[in-house]
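Structure record follows, encoded as structure tokens.
Only one protein chain is missing from this complex, and each of the others stays in its spot.
Up next is chain A:
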Amino acid sequence: MARTSSLTELARAGFSELTRSRDDLAALDAAQLWPRADWLEFFSASADPDSSLRCVRDLLERAPEEAAAVILAVPQRLVRLLGASQALGDFFVRNPRELEWLTDPDVSPLPGSDYIASLLGSVEAQGGVAGLTGDPGWVALRIRYRRHVARLACYDLESSEPARAFDEVARALSDLAGAALEASLAVARASLADPTSLGQTFPREQVAAARLAIIAMGKAGARELNYVSDVDVIFVGEPDEAETVTTDRALLITTRLAAETMRGIYEYSREPGLWEVDPNLRPEGKDGALVRTLASHRAYYDRWAKGWEFQALLKARPIAGDSELGADYLAALSPLVWASGARENFVGSVQRMRERVTEHIPSEDVNYQIKLGPGGLRDVEFTVQLLQLVHGQADDTVRQRGTLPAIHALAEGGYIGRDDAAQFSAAYRLLRLLEHRLQLRHLARTALMPTAADDQRWLARASGLAPTAEGLVALWESTKYSVRSLHLKLFYRPLLEAAASADSIPVGDTTLTNDQAAARLAAIGFLDPRGALRHIAVLTSGVSRRATIQRALLPVLLHWFSEGSDPDYGLLAFRRISDTLGTTPWYLRLLRDSTAAAGRLTTVLSGSRFIGELMEKMPESVAWLEGDNRLRRLPTSVLNEEIDAILARHDSIDAAAVPIRHIRRREILRSAIASLVGVATARDTAQALSDINTAVLRGLLGAIRSHAAVSHGDGIEFAVIAMGRYGGTEMGFGSDLDLMYVFRPTHSGLDTGQAVAQFIVSELKRLTEDPSLPFDIDLGLRPEGKNGPVVRSLDSYRAYYERWSLTWEAQALLRARPVAGDTALRDDFMELADSVRYRDGVSDLELREIRRIKARIESERLPQGADPLRHLKLGRGSLSDVEWFVQLTQLVHAHDIPGLRTTSTLEALEVAAAYALVTEEDALLLRESWVLATQIRSALTLWLNKTSDVLPVDRAQLEGIARIVGLPAGSATDLEQLYLATTRRARAVFERDFYGEP
């Protein structure tokens, strides 16, 4: 019998440290309990034969009798248990007398009441008060608890289908946790009334009169507890009916009882603690009182509680202590959960809850997290809770505490498909099984998939899910994938089916009524859920390839639309685009193959009407969404070539203008999409908008003049000067095109060329007119404004500037920049402009005049009834304040500081700060205000598809703009406050720096 095995045999049995194990086996042989061959067979069924063997050897050495008894009775069970849990092995080494409890043939889970009786027995409790106090009590109850856990682990490991056994095991663990708390409370009562113990004690009858109920939340409340996880609890304390003690006294005593009860579970002692008791879900969290009366709990939830706190209540269940008080607590608070669901935006709060959870995972762990990572347990629970909240208000059958019962109830109610429900449950059980096995090994709280191959192999063997490490990881990956896709299927697929079955036979096995489907859509933010259902029906009906693809895709699209600020419009626009593109092959391919592009499509459609309407007219633009390359602005040279080619192709300038206007729309759409999806910065966008307008002006001007040459004979030089934001290359969406025109006759004579120039100007206006995306040429900055001629000769400009020398004109010229026309004239004009705008300083008289004009404009230019606080252009501290300040600085100092000779407001502000013409802080405040007002103006155009200079008061509009500006969902009020505060600060700077001494 003492024959040595070959190392090969050991390897075949699953050992990895062969030589060492051979020695250990020899030690077992000495005990002469089983033949070597039998031992090898036992160990081969263990998850970790090496450590199991070492532990058996340890037990035999430390406690030969007890060990031999159990080895003879249930060798397989022992070996398997020790291979799956080193921690339980250590437990038996510490407490070998407990080994005999493994020899029962039947180790099935016990009813909760048996666990309570057993644990109370371990501390010799009578009438809720233990015979043991303090440390001896803690040790006794912990040993008893672990005895039951060890038996439960045996049952779990021996189960033929451990994923199936999960429900039973988790139930028993929850009941055991309750029993442990009960026993610990009994010890606490005894300790508190024990006059010999340290610390404050209380008369026995007072301790008895203080009622304490322990309410379990989270997994313990749902009876889905792990081997080791925090047990979330809430304490409720009250005096007894007879009021033997006052409420204050009862609270004092129960607070001590609660603290002692928690210590009994986890405080350091000879037998290690069981798990953390976490009381932080209580009202006011860590800062709140540990124990409150029932009335105090209720008052808190009535008044202060936040959405997620109600979701926590979803799983509340009395677990230990005074059961009557526990029942009262439940009766008082559980109605609140479902009342909370009735509040608008509760889905938002559920989503925020999940974000809070995922934010806390260290990023390097995300992909190994069985619990919190993508496709993990948290995703399953989140989906189930969301559906419960939507449908649980009308249907109380889905108000289940546990995840699995809830899935079952949702399927029974027809809210989700049966097959999907079965898959979802299976995935959940599998993930929980992995978690359980990982925790069992060291009885430690973990949910991380091991990364070392050895550990993965151990997990494969312990769970029995796969023979190898690779097999296990593959199974896990596919489960994660299926959880992720099942969320979409469970939530959105039934909507499609409901939409499709509205007028025909049911599709699939969910039986969501139209009302229920509408409720679900409304819950995720659709304002017109019935309209949305109609669009869904149209998009998915029929047998075409497109319908098939859209059926597959729509669940995820709906999810994305619901995250946008206007899901209804997004879905409508998508339907229209889809109708137009029909069966275009690239479109179908893009939808099918490029998730990123489809995601972007939903983002831009539900976030911007401006884009939606342009896109409907140019559906081919959908193709740009694949990748970033086609969203980048085209170089000017490419634009010019394209426009020149069009002009060359067409004989008539009117015919050529049509495709040229199309190019402008196309490029503006491109930059709108790029700015919304974050491919382009504000600077890129400004440059792109300026470039496309310049290219169009350049092309059309050239064409008009060559045609005009035929009919009129040209005889002039002509140039287009960009002014305002266009001149500063700081345009946004919806900005006007501020221009001035200048000409110069090429020969002297009677004909001054004025008529030709005017003809060019009117042709430019006519040819650029575009009702679907107005060109908005604004000539208001020309000399004499609206009263002046629309175009002047260079001489006329010169004469005008020399005669009047108005600071107002100089100020306008600061942003003059030539963009099209004859080079020589452009240069001469700019020389003239420089002499006006960068002249040597400003007199005190002029300075006063500038300030007075500004002051007058503030009251006069603002439209009737407009709120100065909200006017983006002329309001308090907004664009015009900042621009006037910068322009005044330029007028005064640009002569001496060449850096200030720029048409860009922001650049000039930066230079001014660098030269200490304004403090860094003030410059920053002005800059912030200018940038924000600019962003909001652009965002308004994108959101509304029309321009507006006023910060809206409508909440939905504010929300949409806030998203475009880059704030998170739900920021309407924040945006408003941000704008008002930013402009208020800018105005304070302006009043000091502009009206004060410059």
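Just a few scattered comments:
Heads up, the rule we're going with is that contacts are C-beta pairs under 8 Å (C-beta built on N, C-alpha and C of every residue); 3 or more make two chains touch, one makes a residue touch a chain; residues count from 1.
The rule we apply is simple: contacts and distances are computed from a predicted model.
Of the candidates "L-glutamine synthetase", "Nucleoside ABC transporter membrane protein", "Phosphate transport system permease protein" or "TAT-variant-translocated molybdopterin oxidoreductase", the chain left out of this view carries the UniProt protein name "L-glutamine synthetase". Within the whole complex, the absent chain has one touching residue among A:Glu241, A:Asp287 or A:Asp651, and that is A:Asp287. Residue A:Arg303 is the one among A:Arg303, A:His747, A:Lys786 or A:Arg803 that touches the chain not shown.
By the touch rule set out above, chain A reaches the unshown chain at residues 284, 286-289, 298, 301-307, 332, 335-336, 339-340, 342-345, 349, 865, 867, 869-870, 953, 955-956, 959, 970, 972-973, 976-977, 980-981, 984, 988.
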